[in-house]
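Right, chain A next:
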Amino acid sequence: MSSTSAQTEGKARRAARKSGRGKAGSAAARGAPDSLPSPDHHLSLLRQMLTIRRFEERCVELYSSTEIRGFVHLYIGEEAVAVGVNQALGQEDAVVSTYREHGHALARGVPAEAVMAEMYGKATGCSRGRGGSMHLFDADRRFYGGNAIVAGGLPLAAGLALADRMRGSTHVTCCFFGDGAFAEGEFHETANLAALWQLPLLLVCENNLYAMGTSLAREHAQTNLAMRAASYGMPAWTVDGMDVLAVEAAAQRAVESVRAGNGPHFIEAQTYRFRAHSMYDPDRYRAKSEIEAWKGRDPVQGLADRMRTDGRLDDRTMEELDKGVLGEIDRAVRSAEDAPMEPVADLLRFVTSAPGSTT
Partner candidate 1 sequence: MSTRRSSAGAPPPTTYREALREGLREAMHEDERVFLMGEDVGNYGGCFGVSLGLLEEFGPERIRDTPLSESGFVGAGIGAALGGMRPVVEIMTVNFSLLAMDQILNNAATLLHMSGGQLGVPVVIRMTTGAGRQLGAQHSHSLEGWYAHIPGIRVLAPATVDDARHMLAAALADPDPVLIFEHGSLYNAEGVLDGTIEAVDLDTAAVRRPGTDVSVITYGGSLPKAMAAADVLAGEGISAEVVDLRTLRPLDDATIMASVCRTHRAVIIDEAWRSGSLAAEISSRITEQAFYELDAPVERVCSAEVPIPYARQLEEAALPQVATIADAVRRTVS
Partner candidate 2 sequence: MAEFTMPSLGADMEEGTLVEWLVSPGETVTKGDVVAVVETAKSTIEVECFDSGTISALLVEPGTTVPVGTPMASIDSAVAPPARPAAKQPVTPAPAPPPDLQPVPGRPLTRTERAVSTPLVRHLAEEKGIDLSTVHGSGRGGRITRSDVEHAPTEPPPRLRASPLARRLAQSMGVDLGGLRGTGRNGTIRADDVRAAAVDHLPREAEPREPVEKPVLASPAESAPGARAAIAALMTRAKREIPHYYLSTKVDLAAAMAWMRDQNTGRPVAQRLVPVALLLKAVALAARQVPELNGHWKDDAFVPANGVRLGIAVSLRGGGLTAPALADADTMPLPELMAALRDLVSRARGGRLRASETTDPTLTVTNLGDQGVEAVFGVIYPPQVALVGLGRVIEQPVAVNGMLTVHPTVTATLSADHRASDGATGARFLTAIERLLQRPEDL
């Protein structure tokens, strides 16, 4: 059902720009929504996806050499979803994410330095070393993390949307979650509440076909997730999550409608993670051929190929793009390495708002 024709895309984007100039949008909505469907725009999408890809590839190296620890859930293969959806969101909109959220944070504009420093557990990390890979936050960018309880972010997102509505704004809250979350009660409680109260909420289900090691069909009696979401009385549809332009178009259409007061919308982005659930796993639950087949639909490669075909990208540009991205990530790693540690004396800080306090 994904509408990928250039015409639809263009329409959606123009409409979004228009609505983006409402109360929230006047403050120069971040980059993408305002940019034209030009080579520059495609290049920007490509660069954002590549940044996530290269960032996470570096995470693999750093994890393997024990520089970063903990659970690290990689987004490689799913970049088109975060990047595509974020094109439709303005600066004042809110984002609630999952524990596989490096991509969402970076697409949201959280600096790679701050994310990398958080992976290092440093004081300059976006959660001051108290969160780690699964708990990235950036209040200024209305990026509300970073929730490692599957579906735990959904009620929160409904509340953020409720607050925005009660305060009379036209902001939209976007909540990312996976197909696993769709099985949790919190998804269904939230879907019902949001539809009942017509909250300005965009639900983006990143269906990567596996809840950890359990395939969609082994987890859901009915695997048509969009259809089930629609049963709550909200517009819901499925989009090719490997195609950033398709995701962008779908998100534009949804956000525009949510912003216009039509209540929550649901997008199921069908995607795939190329790597293990967490950093490494034996991958006993997926066939190698299946992984390879999906890799053939690599979203980064896909966009690059399309741009080459259209004559919008050549080898030199691509090389420079990659070099630039790698340079940015090098800087992020260096700055994380050099950053100070949080003092142990501050262990109990931020438990409550009381200065320096405990309990």
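The rule we apply is simple: a residue touches a chain if its C-beta (ideal position, glycine included) is under 8 Å from a C-beta of that chain, and two chains touch if they have at least 3 such contacts; residues count from 1.
Regarding selection, all candidates are chains of the complex that A comes from, given by their letters.
Remember, predicted model here, so these are calculated numbers, not experimental data.
Q: Given that every candidate in 1 or 2 is part of this complex, which one actually touches chain A?
A: In this complex, the candidate that touches chain A is number 1.
Q: Can you tell me which positions in chain A touch candidate 1 when the two form their complex?
A: Contact set of chain A toward candidate 1: 94, 96, 125-131, 135, 137-139, 144-147, 149, 152, 154-164, 166-167, 185-186, 189-190, 192-193, 196-197, 349-353, 358-359.
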